[in-house]
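What you see is the complex with one protein chain gone and the rest in place.
Chain lettering (A, B and C) follows the sequence in which the chains are written, and residue indices restart at 1 in each chain.
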Amino acid sequence: MEHLGRRTWGVPEGFIPASSTGPEVEMTSHETTCILSTSDAEAHVQIALSFPDREPAGHCAATVPARRTLHQRFNGLAEEGQVPIGADYASVLVSDVPVVVQHTRLDSRRPANALLSTISCFAG
Amino acid sequence: MEHLGRRTWGVPEGFIPASSTGPEVEMTSHETTCILSTSDAEAHVQIALSFPDREPAGHCAATVPARRTLHQRFNGLAEEGQVPIGADYASVLVSDVPVVVQHTRLDSRRPANALLSTISCFAG
Amino acid sequence: MEHLGRRTWGVPEGFIPASSTGPEVEMTSHETTCILSTSDAEAHVQIALSFPDREPAGHCAATVPARRTLHQRFNGLAEEGQVPIGADYASVLVSDVPVVVQHTRLDSRRPANALLSTISCFAG
Partner (left out) sequence: MEHLGRRTWGVPEGFIPASSTGPEVEMTSHETTCILSTSDAEAHVQIALSFPDREPAGHCAATVPARRTLHQRFNGLAEEGQVPIGADYASVLVSDVPVVVQHTRLDSRRPANALLSTISCFAG
């Protein structure tokens, strides 16, 4: 398998709805960054968050083992106070080896859940 | 953090549904352009709108402070009469520093809202 | 405004749901190709359709005037028998001047409509 992807990814859209309906955890409104590594080395990914009104915060980190995928909910980071709930944010991921990044949201504010997803913007 | 993105972005899809259900503002049908700037300089973004049947209008502008994200609803521009409601349009964003752009729609014409999002097409 | 985009675009996903709910035309299940031209010349776009089980058909054409956007429903082409309803297809757009292409689906088979959209794959 080829070593696929880039080391820097930007995701302008970020918004975790403040409310949810349906069974908890599975149907809780959330955003997830999906990281795919085809590298034979462990990927160390720094996640910096951008905001409308203050300096970026860059204390989040994720590790993807060699030849693995990691689907990391931002909600976990929200519980630590790093990602705001019900407010705009954006994210930049910088990895030490090439990875592929896709960003997904489940919005269950209403009984009919809605999904969005997009491949992220890459550079580097 | 690297200075990420491009200076020119095109979004062919543009359509703000004319009706909504649910709590106003939060669940009002809308389209939003999400701009992420990792630059150390303020980004000045010109938003030109294209239409099926008349010349582009380019009087909208947005400013993104250094290292910030701006999620700008097009509905605000609609109230000023620049973006049509319930009619097709498209947009081109030109920034003086590199930015990343993502376009999102919330369609709440029915009680079950629907979302779409896509990374935009870049050039320049 | 810069002349933005490419001349060749591919859209693997194509499927117009065979049923709909809600007010006709506006909420009819459909797929739309959104074309944005920033060129000063008229864009002549050939739309070739691919299928799982037969040769491509390439008799569809669209014209986008200079500096305009065209949101063309594939359903119109379906009525002429070129696009199947409730069956898989794909599309390739070739333009004589650079354009940007985005593909969108509204699925209203159920009272809760669903949307998908993605920027297309470009070449040339």
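Everything below uses one rule, namely that a contact is a pair of C-beta atoms (placed from the backbone, for glycine too) under 8 Å apart; a residue touches a chain by one contact, two chains touch by 3 or more.
A quick note: this is a predicted structure, and the numbers were derived from the prediction, not measured.
J.: For chain A, enumerate the residues touching the unshown chain of the complex.
T.: 1-2, 4-5, 22, 27, 34-38, 67-71, 100-102, 104, 111-119, 122
J.: Since one chain isn't shown, list which residues of chain C touch it in the complete complex.
T.: With respect to the unshown chain, the touching residues of chain C are 8, 10-15, 48, 50-53, 55-56, 58, 88-90, 92, 94, 105, 107, 109-112, 114-121, 123-124.
As a working rule, only the chains that are shown with their structure count from here on.
J.: Can you grab the rotation angle between chain B and chain C? Superpose on CA, round to the nearest 5°.
T.: Fitting chain B to chain C on C-alpha positions yields an angle of 90 degrees.
J.: Centroid of chain A to centroid of chain C, CA atoms only: how many Å?
T.: Their C-alpha centroids are separated by 30 Å.
J.: In chain B, which residues are in touch with two or more of the other chains?
T.: As it turns out, chain B has residues touching two or more other chains at 111-112, 114-119.
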